[in-house]
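A single protein chain has been omitted; all remaining protein chains appear in their positions.
For reference, chains read A, B and C in written order, and residue numbers begin at 1 within each chain.
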Amino acid sequence: ALTGNVNIFYYAAMEEVTGAQLIAEALKTQNVEFMFGIVGVPIIEVAMAAQAAGIKYVGMRNEQAVEACRLYSKFSARPGSLEAIPSVVEKAVRTSMYGRPGACYVDISGDMVNAKVNRIVSCCPPPPVSLADNTAITEAISVLKGAKRPLVIIGKGAAYGRAESALRALVEVSGLPFIPTPMGKGVLPDNHPNCVAAARSRALLQADVVLLLGARLNWILHFGLPPRFDPHVKVIQVDLCAEEMGNNVRPAVALLGDVNAVVTQLLESVRKDGWKYPFNTEWWSALKEKIAANAKISKALALQSAVPMNYYTVFHHISQLLPGDCVIVSEGANTMDIGRTMLNNSLPRHRLDAGTFGTMGVGLGFAIAAASVEKSQNTGRRVVCVEGDSAFGFSGMEVETMCRYNLPVIIIVVNNNGIYSGVDPETWKEMAKMGDLTTIAPPVTLLPEARYDEVMTAFGGRGFLVRTVEELRSALKLSLSDWERPSLLNVLIDPASDRKQQEFPWLTRSNL
Amino acid sequence: ALTGNVNIFYYAAMEEVTGAQLIAEALKTQNVEFMFGIVGVPIIEVAMAAQAAGIKYVGMRNEQAVEACRLYSKFSARPGSLEAIPSVVEKAVRTSMYGRPGACYVDISGDMVNAKVNRIVSCCPPPPVSLADNTAITEAISVLKGAKRPLVIIGKGAAYGRAESALRALVEVSGLPFIPTPMGKGVLPDNHPNCVAAARSRALLQADVVLLLGARLNWILHFGLPPRFDPHVKVIQVDLCAEEMGNNVRPAVALLGDVNAVVTQLLESVRKDGWKYPFNTEWWSALKEKIAANAKISKALALQSAVPMNYYTVFHHISQLLPGDCVIVSEGANTMDIGRTMLNNSLPRHRLDAGTFGTMGVGLGFAIAAASVEKSQNTGRRVVCVEGDSAFGFSGMEVETMCRYNLPVIIIVVNNNGIYSGVDPETWKEMAKMGDLTTIAPPVTLLPEARYDEVMTAFGGRGFLVRTVEELRSALKLSLSDWERPSLLNVLIDPASDRKQQEFPWLTRSNL
Amino acid sequence: ALTGNVNIFYYAAMEEVTGAQLIAEALKTQNVEFMFGIVGVPIIEVAMAAQAAGIKYVGMRNEQAVEACRLYSKFSARPGSLEAIPSVVEKAVRTSMYGRPGACYVDISGDMVNAKVNRIVSCCPPPPVSLADNTAITEAISVLKGAKRPLVIIGKGAAYGRAESALRALVEVSGLPFIPTPMGKGVLPDNHPNCVAAARSRALLQADVVLLLGARLNWILHFGLPPRFDPHVKVIQVDLCAEEMGNNVRPAVALLGDVNAVVTQLLESVRKDGWKYPFNTEWWSALKEKIAANAKISKALALQSAVPMNYYTVFHHISQLLPGDCVIVSEGANTMDIGRTMLNNSLPRHRLDAGTFGTMGVGLGFAIAAASVEKSQNTGRRVVCVEGDSAFGFSGMEVETMCRYNLPVIIIVVNNNGIYSGVDPETWKEMAKMGDLTTIAPPVTLLPEARYDEVMTAFGGRGFLVRTVEELRSALKLSLSDWERPSLLNVLIDPASDRKQQEFPWLTRSNL
Partner (left out) sequence: ALTGNVNIFYYAAMEEVTGAQLIAEALKTQNVEFMFGIVGVPIIEVAMAAQAAGIKYVGMRNEQAVEACRLYSKFSARPGSLEAIPSVVEKAVRTSMYGRPGACYVDISGDMVNAKVNRIVSCCPPPPVSLADNTAITEAISVLKGAKRPLVIIGKGAAYGRAESALRALVEVSGLPFIPTPMGKGVLPDNHPNCVAAARSRALLQADVVLLLGARLNWILHFGLPPRFDPHVKVIQVDLCAEEMGNNVRPAVALLGDVNAVVTQLLESVRKDGWKYPFNTEWWSALKEKIAANAKISKALALQSAVPMNYYTVFHHISQLLPGDCVIVSEGANTMDIGRTMLNNSLPRHRLDAGTFGTMGVGLGFAIAAASVEKSQNTGRRVVCVEGDSAFGFSGMEVETMCRYNLPVIIIVVNNNGIYSGVDPETWKEMAKMGDLTTIAPPVTLLPEARYDEVMTAFGGRGFLVRTVEELRSALKLSLSDWERPSLLNVLIDPASDRKQQEFPWLTRSNL
């Protein structure tokens, strides 16, 4: 549902009724359904005008992404006159959806009052679609057919492009193994038999041909380079953005076009050709073996019954109880990384990560936006927000917003008393006795066993302090059964818990 | 204590031990005592190196002012080599203190590793001082002597310049009435007999000569223009920044120099001259009369015993109980405005407002910084943070930081269920029954009777829900007696409470 | 030949031999053939390294477009290490060519010395190609077939996309009338029977269906809006940039893809369909009639024999003598506008205008670049630079560069003694007698009959002062016969000469 967003930043004096209505109507005309903002004197009129125009207004507590949006936006404008607002808003909404989706920024001055509007601007049509060159499609098929160890990587471009049906057919007809990127999860279900995400590192390292669908070879995919990739890997790159082609790795074949359209072209060619990558290959055996081995280790960790729990136990039980169609929002370090592997998605565009830039503090805002949409459309889908304790602190006061609007978001704080890792309460007490904590306490520690659950109950939501598997399962079930209020599960884990041994550590942004 | 600040923004890979040590040592050399930051992979090493170098590290939960700092900084630099770091840090610290104080920004890349440092950079000396031209001093005295309705305005420049002793002598020797700006409060005590802050609007409007000490004629002082000032007012402007002279109003006399030095020059001249503005003037009578009338109205409001309370009752009782030497931090709309008039300061540099740009969300960070300093220096002074409920939401999670370091900050949330004004719980319930709150609820409303006090207890601090005068007094006394933990008083007031009728509404930033 | 450009801006100390070689080699690897720059201490080494690597170096006198390039660039980067230079250069070259062509900016610091390079970056392959959706092609054909007054507009996107062969076939098979934009001139020859450029205003105003090929609906095309276009016109928009679709006018059909590929798709559909727009329509008659009428007026103006000459006479004779394959560069106000209609192009990518932003001073630089390429490839093509006298002044000293490298550029300065219009020598002398010229002289006047031709002879080129048709023809013939030296024709025209009466004035940038 969220393929782009437009931020209307507005500063103005109180009198500007006409300007406010105009902005509201311009947004409504572009089918904007929700406005999220912080109210201050100048914004009140716009928010009220938006409500009057039938737009839903969700008042937030803090909006730290605004400045960032402006810096990273695809298009930013400052209309020179009131008459220009409708077309600037149309251009912003259109630009946010056409081509590669992205934020746009409209900065509206308050000096625009009492003007008349002469020009009607209708809503922009859906994005146009382009196809890959047929010669290149033929080449791609030829490269795929020559592959010994092929791999499909499904990126968020495939999700944005709504390629799920065509892609399922392509994967099943061709018999190819696939892995998703974090935001590509769910385009095909994580439990699809061809999904080899549980052998991700092995698959990336040994693949000789990669079909890269709407994914960037950035830090999330280790730049496509050794030691995480074979230096001789052939990449068939599918993207709608020409400038993305060849970033970091020169593709063997570049298929420029709408991901859904290009996947459909590939599917038709494969079907005509009748080719299928056989299941009885060494590659499939190696991958399946690795998946089984990893599953065994994860399962062993997941079934540990010690208190405090470890990450794997926590995610194992969450995973068992979450409905298949829920929207999962996630941010944090280990919490986000392990959650990516342990929490399955079965539907496209149902996972929202902190994303490419690793910005902390966006999770609760994403969850509020998603829950507002699901509630408004009465979909019966839950929004679950899995947060590290440090990440939660960036915008934890937004739980008041959830309570205010009765949004039944379930927040699970995986609490290890720190950033990367904290200390247990006893150690903390000992340190405090030794002197000034600003001098002694490791910079990564937070207050042990902080009661984030009580931050939720402070505003009338449900709060659960969770130490054991039983408490976790019970609290999650109760939360899922309550459609009227948000819940927060404060899951205390072993501060020393960590990811299981990795062949290669996941590259985090800071390693760049 | 805080007259400038340097933000060291650091991004780096893990290996850069040498760089981290170098940064820490450069800061230590410049007598930086505290580092405030958010920990992420790259910052850990710097924070640890800082602790090793004897700098106190206070880990925060969110630091939204960083981006703003960069944009508004006096000086920003990106050292081109590791060797350059000490001199760049010295320049940043120096520039933040010399001339008009302000933030500086140093952006250190992580590519600077394993280099050797050859150049020693010692700590910068205190800022140099300049004096006003003697001719201009003579002119100023002459203008003052010709005044029928003189007024001294004490700005934050007088506080930064540590002009308190000289200024007290000048005011007492000359017999002039004065008012402080928000950050100028306390340079002379608010209860000084010459303080006419309680007749602020009248004093500004009718003064024929204004001695402006380190204050900008910006929105906080209504730009020095009609209808809030006499169009013929003569301004004697004292400032250390030449470029500030004449902004908005052309001064009758411009005294360029260090505020303390210039005040001393004026004092010497007045003493030599033997002049004193007499107390038995119409001007003093008019001001005293207005003060008495305003006091009567405020007192009437303050003594109302209805529940829920109004703003004046709340501030009246807070004001009675706060120790004279406490540091007051404040942000919000009505809360900050009324608090400026009702909460007295008796010491300079003991009030921190959201400030010139009206940025919300900085209050708790200011309070943590102030409390860290007071605790470290064992001054026995309390830090009291008076917040509107909306303002608190911007960075409320920082209460965990206060609990983590046992900083005994007292937060008073003046809670009117909204921004500018909210609704009571019953009205809210009625609205919720009527349909989707995003469509119906006024954009200015927050959740009624939100338990901000429980956000504090969630982390081990003291929380108080306050509805009555008795509860308010009791909770504040208890908080003041506890030196180990922070407290939060969630003071529920009438959502319809407002400022008393103003002759002119205080200009808020949004009216610009 | 010029579809994109990369500006390497370099600042450095003298020692950095290794860095200079690395930059030179990185550029050479990306098949960069020419480097244009201004030499200063830091650049010398790079320029010499470039020459050593086989890149041709053209030293310029001033390079005022540098700053502009940085502001408008598609991609700008500042490599963090010497090792990063080859990949950053590769990305810059690639990005400048892929998608919509544009400048890229690489800012290389001089601190990068003596490092070793470990990573080989090969030259980027040619841009990938995408096709339009077949459904949209079908719709486009259907809209075209329903047109009563169709028009093809050929933009510079068609030139960049090298669509000339397919487009000629499409126009001839379909029988459609066309007009080029300034930089689209020559994709099909201006003298093609289907070209209706001579009835441009009429064609734009009355067309009911426009096939827009790689052209923006910006000020050059009057935004596609009334009063210059029919408000009900249906636009079939062909562009490789999704974000361009719908700018200013919502297209009836959006064909997203490589212009050449899409034109080929359209051609195949038209061929299959067998449709052709008949020649015996009212539309063709109206257009032909208008062309004839305009030709008559222009011819009348062109054949005037008065001295001083008017614009039309000058361009008429130039047009008769220029070889069909010459490259025409142009800048100025009337000079550029009238030259667009009077000087024919018969080959694509052979006209360079001051362009979208109307920046003055780029013409001579364009001419030097074009002449360097033509000379180096020994094509036998001439570069002719038609300049207004004011435009020439922006970078007139570059004639020394032409003389230094023996580039046989022909510069024709159409000299009306001013900007828009000047005064004759006698009037000027009268004004000078009246008093201080800075007070009296109209701001648009330049020195009458300035001898720009002598600026050329000062450096050894050929200079001609031209007042009559005979002198013009003779000078141009002589210039065309000299392949060793540049020439400058200083063509004095009537300062009061203007464009012929326009139905609508051509929109210049300043009218936006």
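Everything that follows uses one rule, which is that a residue touches a chain if its C-beta (ideal position, glycine included) is under 8 Å from a C-beta of that chain, and two chains touch if they have at least 3 such contacts.
Small disclaimer: the values here were computed from a predicted structure and weren't measured.
The chain that is not drawn here is touched, among residues C:E244, C:D258, C:D353 or C:E400, by C:E400. Interface residues of chain C facing the missing partner chain: 11-14, 34, 37, 39-44, 47-48, 51, 54, 56-59, 61-62, 64, 67-68, 361, 372, 376, 390, 392-397, 400, 403-406, 419-420, 432, 436-447, 450-455, 457-460, 508, 510-512.
For chain B, the residues touching the absent chain in the complete assembly are 74-75, 87, 91, 94-95, 98-99, 122, 124-125, 127-134, 136, 240-243, 245-248, 250, 254-258, 261.
In this text, only the chains that are shown with their structure count from here on.
Chain B and chain C have Cα centroids separated by 58 Å.
Put simply, the C-alpha centre of chain A and that of chain B have 39 angstrom between them.
Contact of a single residue of chain C with at least two other chains is seen at no position.
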